[in-house]
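All protein chains of the complex are present and in place, except for one that has been dropped.
Order as written gives the chain letters A, B and C; numbering starts at 1 within each chain.
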Amino acid sequence: MSDIIRREEFGEVVILHITTTSVDAVSAAAISTEYTAMRPITVLDFREVSFINSAGISALLKFVVSARKSGYKLFAMHVSPHHQKIFKMVEMSRFMPTIDERDLAEYR
Amino acid sequence: MSDIIRREEFGEVVILHITTTSVDAVSAAAISTEYTAMRPITVLDFREVSFINSAGISALLKFVVSARKSGYKLFAMHVSPHHQKIFKMVEMSRFMPTIDERDLAEYR
Amino acid sequence: MHRVELNIPSQPIFERVVRASAAEVGAAFGFSDERVEDLKLAISEAVNNAIDHGNRGEISKLVAVVFEIDGDKLEIRISDQGQGLEQFNPTRHVVDEQNLEQGQLRGFGMYLISELVDDYEVTSSQKGTVLTLRLYRRETQP
Partner (left out) sequence: MHRVELNIPSQPIFERVVRASAAEVGAAFGFSDERVEDLKLAISEAVNNAIDHGNRGEISKLVAVVFEIDGDKLEIRISDQGQGLEQFNPTRHVVDEQNLEQGQLRGFGMYLISELVDDYEVTSSQKGTVLTLRLYRRETQP
């Protein structure tokens, strides 16, 4: 695992904290390979992320595809209002709904 | 007073919180006029400031000159390590030493 | 009328240089943070297309970006040294079950651009493609 993702695991849940600020063509390759770290409930944490473009979205879709294949649940956390708008535009939010840190607590 | 500085006053002390991230040629004029807000103990707060260049330093020197004329004390607060290095390079730190938030508390 | 010009080699890392410039040009133009983000994203998509589809990643081919501020209009022209548009389908393209199943995980760039700018124009020839984006200053910034 590269250091582009910091992993936090408990029970069936894994939180994948994205540590790069820019989910773009430069970081896409490293991010997209990380889908192997998924668990039945996988949360991508965007707290550090200040930019996402379509090259980044393509990388994130690897997680969506993998979740669908395995029957895993995929969520996004700490998504900025701008990125919520973009995720809605491309209907990414249908496949990776946002989850509150609070709601995640019940899995701990 | 423009909104480039947010003023906080108690007793003989005024804290001038610089609200722009860039103390440069663009913001210098607005900052340099704010020396009129000085009090016997004046603290410039750089917490929001991520960039300072020599045009910005010139503006800050207006405060130094005014402090010397009035016999006021001038301090800098929340100066990043990089800016401490620069202030030292041009010996600005001789005329505007940094002060800790803690040390300021005793004036409240 | 103010003009800022930028030329980069065809390597994704330099798209970040254009994007950072775009953020400052947008702020100088008076855009809100949200519209600056829209601008960055639209330009990022255009530059990546110029690198990938136009110049096909040939690093020595340039991507030229011109920002022009003219009154209430901000116009950005992104040009490459490619062979013109490969194909062009600016219709709405979103994530759906079908393209997930088919492993079709790309193709959102032009759609995002069309949503994020006020208007745009594509000019293409054997000598390359020029994408012109236009954004206008509004009374109330969203």
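Methods note: a residue touches a chain if its C-beta (ideal position, glycine included) is under 8 Å from a C-beta of that chain, and two chains touch if they have at least 3 such contacts.
Note that the coordinates shown come from a computational prediction; the quantities given were computed from them, not determined experimentally.
Touch, as defined at the top, links the missing chain to these shown chains in the whole complex: B, C. Of the candidate positions C:Gln11, C:Asn99 or C:Ser114, contact with the hidden chain is made by C:Gln11. Seen across the whole complex, the unshown chain contacts subunit C at 2-9, 11, 13-14, 16-17, 19-21, 23-25, 27-28, 59.
For subunit B, the residues touching the absent chain in the complete assembly are 22, 24-26, 51, 53-55, 57-58, 61-62, 64-65, 68, 81-82, 86, 89-92, 94-95.
In the analysis below, only the chains that are shown with their structure count from here on.
A separation of 42 Å divides the Cα centre of subunit A from that of subunit B.
Between subunit A and subunit C the centroid-to-centroid distance comes to 25 Å (mean Cα coordinates, whole Å). The multi-chain contact residues of subunit C, meaning those touching 2 or more other chains, do not exist; every residue touches at most one other chain.
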